[in-house]
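A quick write-up on the structure given underneath.
A selection of the complex's chains, in situ.
Chain IDs A and B follow the sequence of writing; residue 1 opens each chain.
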Amino acid sequence: MLDRGRSNPINHQMVLDLANAIKDLETDKEVGGVIITGKPGFFSSGIDLMEAYDYNEEQVKQFWTDFLALPQALASFKKPLVAAISGHSPAGGCVIALCCDYRVMAEGQFIIGLNEIPVGIIVPDSIFNLYSFWLGQNKAYQYIMEGKLLTVAEALRDGLIDDMVTQEELMASAEKKIRAYMQMNRVTWSTSKLNLRKELIGKLNADQTENLTIMLKQWWAPATRKGLEMMIENLKAKSAKS
Amino acid sequence: MLDRGRSNPINHQMVLDLANAIKDLETDKEVGGVIITGKPGFFSSGIDLMEAYDYNEEQVKQFWTDFLALPQALASFKKPLVAAISGHSPAGGCVIALCCDYRVMAEGQFIIGLNEIPVGIIVPDSIFNLYSFWLGQNKAYQYIMEGKLLTVAEALRDGLIDDMVTQEELMASAEKKIRAYMQMNRVTWSTSKLNLRKELIGKLNADQTENLTIMLKQWWAPATRKGLEMMIENLKAKSAKS
């Protein structure tokens, strides 16, 4: 379960914790499958921009390096991995969900999608490949290029999520699915999973150095910094009200 | 026409016969295009598990080697190739249909799809690429990982088949389509076909040694043998009733 503050924003520590947890769960023989969930209202609000804004050059570099490595680790997880999306799931929150085998989302006024571009963050091809695996290239392209956030109903219609249930049914629904996966022979299921993801994982594992260099340069561009400042002001204002 | 017993199960001999037939039909100048069909009720029930269960180590290895080579041969066939799916078409039956240019299926309480995983058989990436060519990666992934068998209506909705007609209209419908293809200039049509399948054929032709090693190991695993025994008992019981 993602558990960091009200909205589960992803900071560097959380990236490392998640990567470590998934490594442990993979080797733990007691664990047959894993459900990732958040809190009612928020699966994860994505990257913690308030914290990341204050990272220095070295910290930002390390943060993005580790964040881009996270989909590799999650997408290559050998056991069944189901996302029980308990609320909002933009940007980085959506990326985590995309790595899972199956996505069930709670009904409600929630949004999900990759809205990096309006925030000023460059989308690497690895993330596009992950998005288009589920959405197809057409919708993945159009949605990323306009920074679209989808409602739960839109996400279901477009195949970004596989099922929509009430908040109360969310965990039961995720468990039902993971049990169905676990009923299959584990070697057959797990080997087939990695076969089906072979091309995708290959793309996620491709060298990200060039992408990183460009992303970092753009991160420190005055326009991006200004955009982030405005967003953070907004978040603080919202946070003060709620 | 597939013709082996009531349900056209695929044994080693049938794989070899089909591969040879397709080679002969390709060079036969009298042949403009080919329709593959089965019997009313069964297109093909897939791999003949009863026979394959009794293959020895060398026979199983040769069988799987030749079976994995079949999609390469069928998918690279230069002339129009249409599947007239006359009935049930799970697993191996579905694979044969997937190699064709066009699939028309008879209405009825039939099923079609790749249900290898519940049977304990590993799905290689080549078969996933073939499935996702028609279904898209999302549905291909979800359906394989849960071993889903689709109704005829579902197959039509998802693009797994291109048309659904009555059993009586089946051959006429397949012939109509193949004649439309044959009206085009043969060189233009055939060269374009191979162009459009270039990436797919490249993936089907990729070395399968690693896949085979893992599949064979899993074939002989006690859990798989036990699963096959139970399936065969079921098939025998059904067969005795009918």
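Please note the rule applied: a residue touches a chain if its C-beta (ideal position, glycine included) is under 8 Å from a C-beta of that chain, and two chains touch if they have at least 3 such contacts.
Because the structure is a prediction, the values reported are computed rather than measured.
Of the identical chains in this model, 2 are shown in place, and the full complex in the file is built from 3 copies.
In the analysis below, only the chains that are shown with their structure count from here on.
A rotation of 120° superposes the C-alpha trace of chain A on that of chain B, rounded to the nearest 5.
Taking each chain's centre as the mean of its C-alpha atoms, chain A lies 36 Å from chain B. Within the complex, the chain B residues that touch chain A are 116-118, 120-125, 128-129, 136-142, 144-147, 211, 214, 218, 221, 223-224, 227.
Chain A contributes residues 101-102, 132-136, 159, 162, 180-181, 184-185, 187-189, 191-193, 195-196, 198-199 to its touches with chain B in the complex.
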